[in-house]
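Can you read through this structure? Questions will come right after.
For this depiction, one protein chain was excluded, whereas all remaining protein chains were kept in their positions.
After this line comes chain A, so read on.
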Amino acid sequence: MAELPVTKKSVLYCGVCTLPPEYCEFAASRKKCEEWLKDAHPAEYARLYNDQAITQKLAMTTLSEDRVAKEAAKMEKAMSKEEARMARELEKKMSSKVVIKRVERNKRKCVTSVFGLDVFGVDLKKTAKTFANHFACGGSVSKNPQGLDEIVVQGDFSDEILELICKNHPEVPRDNIELTEEKKPKKVAA
């Protein structure tokens, strides 16, 4: 072991399932991985997927034929399940709303809370920091009464935040962003 030349190897990882491409066939996103590799690394693709026949034979030697068929069927099922899951997730994403709320603290002061960004895979902490930097004010991530994370920015920046989100996070569809206002209920005179 020690006499082997120890050099750094650069390893290619699949852009879809993050494994080395040779393991893609075991991932549930097999088809997508294959397409990705074809686009991104044609040479590697030719090497891995042209040997298909060879690898198949390898499988045959260790497993009997009807077991192979069974495994394939299982794989197929897992794949369709995975696809359904992805579709569901996408739908959830599309239907979920980002709510920008202006909350009044007292007469002239208010905070702006942004809720629902995490669904789109946005890092809340970082975004809160960028908001705070951008508007030169306090910005933090805090739990709302429902126990879910939201970004709270001190000051009224609803419109600016809307624009900033659209600019920085194009993955959030603009139609899903909602602006609302919440006023403190007036104190009932005792």
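One rule holds in what follows: a residue touches a chain if its C-beta (ideal position, glycine included) is under 8 Å from a C-beta of that chain, and two chains touch if they have at least 3 such contacts; residues count from 1.
Keep in mind that, in the parts below, contacts and distances are computed from a predicted model.
Peer 1: Looking only at the UniProt record of the hidden chain, which name from "Autophagy protein 5", "Translation machinery-associated protein 20", "tRNA (guanine-N(7)-)-methyltransferase" or "EKC/KEOPS complex subunit CGI121" is the right one?
Peer 2: The UniProt record for the chain left out of view names it "Translation machinery-associated protein 20".
Peer 1: For a quick check of understanding: of A:19, A:40 or A:103, which residue touches the chain that isn't displayed?
Peer 2: For the chain that is not drawn, the touching residue is A:19.
Peer 1: For chain A, which positions touch the chain that isn't shown here?
Peer 2: Answer for chain A: residues 1-2, 4-11, 17-20, 22-23, 26-27, 55, 58-59, 61-63 touch the chain left out.
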